[in-house]
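Quick one: the structure is below, and I'll ask about it shortly.
Note that this complex is displayed minus one protein chain, with the remaining chains in position.
Which chain is which? They are A and B, in the order written, and residues in each are numbered from 1.
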Amino acid sequence: MEEHRDDIGSRMGMWIFIFTELLLFGGLFLVYAIYRADYSAEFHTAAHELNAFIGALNTVILLVSSATVAMAITAVQKENKKLALILVAITLLMALFFLVNKYFEWGHKIHLGIYPGSELLTKLERGELLFFGLYYFMTGLHGFHIVVGMILLTVVFFKIKSGAINAGSFVLLENGGLYWHLVDLIWIFLFPLLYLLT
Amino acid sequence: MENHEHEPHENHITSYTTLAKVLIGLLFLTFITVAVTGIHLGPLTVAVALIIACVKGGIVLTWFMHLKFELPVFRYMVLGVFLLFALIIIVTFFDYAFR
Partner (left out) sequence: METQNNQLNYIEDTQGRWGIFAWIFSTDHKRIGILYLISITTFFLLAALMGGLMRLELIAPGETIMDAQTYNGLFTVHGIIMIFLVVIPGLGAVFGNFFLPIMIGARDVAFPRLNLFSWWIYMAGAILAVYSQFAGDGPPDTGWTFYAPYSTESGTNVVAAVFAAFVLGFSSILTGLNFIVTIHRMRAPGMTWFKMPLFPWSLYATAWIQVLATPIVGITLMMIVAERLFQIGFFDPALGGDPILYQHLFWIYSHPAVYIMILPAMGVITEIIPTFAKKSIFGYKAIALSSVAIAAVGYFVWGHHMYTSGMSGTARWFFSFLTFIVAIPSAIKVFNWVATMYKGSIDARTPFLYAATFIFLFMIGGLTGLVLGSLATDVHVHDTSFVVAHFHYIIFGGMGFAFFAAIHYWWPKMFGKMYNERVANIAWLITFVGFNVLYFPLFVIGIQGMPRRYFDYLPEFHAGHLISTIGAFILLSGLFLMIINIYRAKKHVTPAGDNPWGGVTLEWQVPSPPPTLNFDEIPTITKSPYSFEK
């Protein structure tokens, strides 16, 4: 029997996986909503520590990378392999920028002594402590998804290069792209909730 | 042989210009979100930020994630998941709002 192929089915599978990811973060958003309702003043104070500029910069980075990966699909459909490769490479580069930013952001905070379990944090107001707990947990999990997305897109890059992904069969690129957009989608909500509270 | 009900336009190609326009729109909305937090709207600030985030999310889902060109069942599923999540939050607040 020849290999069964159903692109719509594959995309449906990817979407369902995305739903599980959304609800995974959904659990955290629920915790956020409840503690924010309980400690709204302290959340405000704590959010002052976050650098809204870096947050906004990272938002722009992710939006651009989302656009480039979507354009890569167009390029593959138009059989422009070279452009597709460049676009995926830009996406990967953007992802790297995002992580570098995150590294400096976290590094700065840890340097100041703000990290889960730190002495400084246990002396703060309870709501501020919870805010930083959520901040590290949510951005950490999101960062982990960035890394997974980068691995996926690297695989996609080499498959475009080898011709395994082409104008006749590109569902893998579409699914990799869907995953990348998910990462973007979550950041779109994380950004105002964590950085723009001031 | 499968039961392929109504196949969508399988070879739909989103043009570069459409994607670029979508990106510009998203960047503009990001700018607005940041700008709005500068104005003191009190409790409304969060509401505005969240509404804008929802609009941005909707745009990403529709164009970047190609929902617009998928079978209708994809849209129902996405809608269902967001509805479910909203209900979970509301039901949980039946506890926290009335403690």
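Points to keep in mind about this one:
Quick note on the criterion: contacts are C-beta pairs under 8 Å (C-beta built on N, C-alpha and C of every residue); 3 or more make two chains touch, one makes a residue touch a chain.
All figures in this text were calculated on a predicted structure; none of them were measured in a lab.
Screening A:34, A:83, A:99 or A:167 for touch with the missing chain picks out A:34. Interface note for the absent chain: among A:127, A:149, A:177 or A:192, the touching residue is A:127.
Only one of the listed residues, B:20, B:51 or B:84, touches the absent chain: B:84. The chain not displayed touches chain B at residues 1-4, 73, 81, 84, 87-88, 91-92, 94-99.
One chain is missing from the display, and on chain A it is touched by residues 1, 4, 6, 8-9, 12-13, 16-17, 19-21, 23-28, 30-31, 34-35, 38-39, 116-117, 122, 125-127, 129-130, 133-134, 136-137, 141.
One rule holds for everything that comes next: only the chains that are shown with their structure count from here on.
Chain A and chain B have Cα centroids lying 15 Å from one another. Here chain A touches chain B in the complex through residues 6-8, 11-12, 15-16, 19, 22-23, 26, 29-30, 33-34, 37-38, 52, 56, 59-60, 63-64, 66-67, 70-71, 73-74, 77-78, 174, 177-178, 181, 184-185, 188-189, 191-193, 196-198, going by the rule given at the top. Residues 2, 4, 7-8, 10-11, 13-16, 19-20, 22-23, 26-27, 30, 33-34, 37, 45-46, 49-50, 52-53, 56-57, 60-61, 63-66, 70-71, 74, 77-78, 81, 85, 88-89, 92-93, 96-97 of chain B are the ones that touch chain A when the two sit in their complex.
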